[in-house]
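Sharing a structure, written as structure tokens. Questions coming.
Omission of a single protein chain aside, the complex is shown with its protein chains in their original locations.
Chain nomenclature is as follows: A and B, assigned in order of appearance, with residue numbering initiated at 1 for each chain independently.
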Amino acid sequence: MLLTLDLVGIFVFAISGGLVAVRNQLDIVGVVVLAMATGLGGGVIRDVVIGAVPPPAVKDWWYLLVPVVGGLVTFWWHPAVGRLERVINVFDAFGLGLFCVAGALKAHEYGLGPVPAAALGMVTGVGGGIIRDLLVGRVPVIFRKGQLYAIPALAGAAVASTGAELGLAGELVVGPAAAVTIGWRLLALNRGWTAPLPRT
Amino acid sequence: MLLTLDLVGIFVFAISGGLVAVRNQLDIVGVVVLAMATGLGGGVIRDVVIGAVPPPAVKDWWYLLVPVVGGLVTFWWHPAVGRLERVINVFDAFGLGLFCVAGALKAHEYGLGPVPAAALGMVTGVGGGIIRDLLVGRVPVIFRKGQLYAIPALAGAAVASTGAELGLAGELVVGPAAAVTIGWRLLALNRGWTAPLPRT
Partner (left out) sequence: MLLTLDLVGIFVFAISGGLVAVRNQLDIVGVVVLAMATGLGGGVIRDVVIGAVPPPAVKDWWYLLVPVVGGLVTFWWHPAVGRLERVINVFDAFGLGLFCVAGALKAHEYGLGPVPAAALGMVTGVGGGIIRDLLVGRVPVIFRKGQLYAIPALAGAAVASTGAELGLAGELVVGPAAAVTIGWRLLALNRGWTAPLPRT
């Protein structure tokens, strides 16, 4: 069940990476690599940092197959996929919630305290998108005006890592923590909320 | 023997990194760092991901000296080095073949299955060039029209990881697997083959 959700999240992230690649006129290699980097990058960074190597995303070939398929689907049917962007944004919010919570819980399992675990949960959720943007030479969208993405990600991860620190069972924590990220992100999308900018 | 080949590959990759740095008007620090990143980056990524730390590229100072020399040679004699670009491309194909195959076999040794080992073999071959391009702010050439580089790399790595999975001796696998990458890459260079682009 959790594996399925995880793979769905990777698939959606992979499509977002593939679309960015297509729009930057990359070839099939670029599309597939961006799809993989976006789908798997956040989890691999987390695993390397906490010492969980080789990461499951590398050991288990399901984790490699899913983003490759996401990339190839985008490569062949990108006009249709691109029109689904609003739907993809919604799925992306679910993927984000799941990744942040799963990342925070895994970091907790590896002995990190609640603050580092929340930070690594956020990295799990947003790391793939940062790598995607770097690979096409643009400033990561999560750093720019017009998005509220990383803050909901951190909030859900913080709820998850606090719950784990308090000794609550994982099943009790996952739902509410992911709901914080997903709900806040969907509201931000719907209402056009953005993160504050520095005074000029 | 394999060590010598490995160092030759690193040297050629380092020169390619140094040339990119010179053409982007970097100073001596940029030239040497790009030479090192291009020569060693792919192997270091692989080693960090599979948990083979500290990587030999960091532990053994031969591995540090060779790309530094490659960078300095390029820094001082770049007009002559630049004129050798066709020769460098041929050596680069050999370096690519060797890196992909060695990378796949090392990943297999660390317990990865054939699909992940092939993927990491490709990363070993192309990772250094991706880092080189990111460091000068350009979209990695292997993602762009006009190259067929990563696909031959993956093919050779896949032959190597399949051979290792079937239990064949390393000596039997290295030659044919590297030949696949090298031959396909040289043909692509010679014939101007490129990877497919998405429909517009």
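By definition in this document, a residue touches a chain if its C-beta (ideal position, glycine included) is under 8 Å from a C-beta of that chain, and two chains touch if they have at least 3 such contacts.
Just so it is clear, the structure is predicted and the values come from calculations on it, not from any experiment.
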{"item": "Touch criterion as defined above, residue of B:31, B:96 or B:142 at the omitted chain", "value": "B:31"}
{"item": "Subunit B residues that touch the omitted chain in the full complex", "value": "21-22, 24-31, 33-34, 44, 48, 51, 53-55, 58-61, 64-65, 75-76, 78-79, 134-137"}
{"item": "Those residues of subunit A which, in the complete complex, touch the missing chain", "value": "48-51, 110-113, 115-116, 119-120, 130, 134, 137-140, 142-145, 147, 149-151, 194-199"}
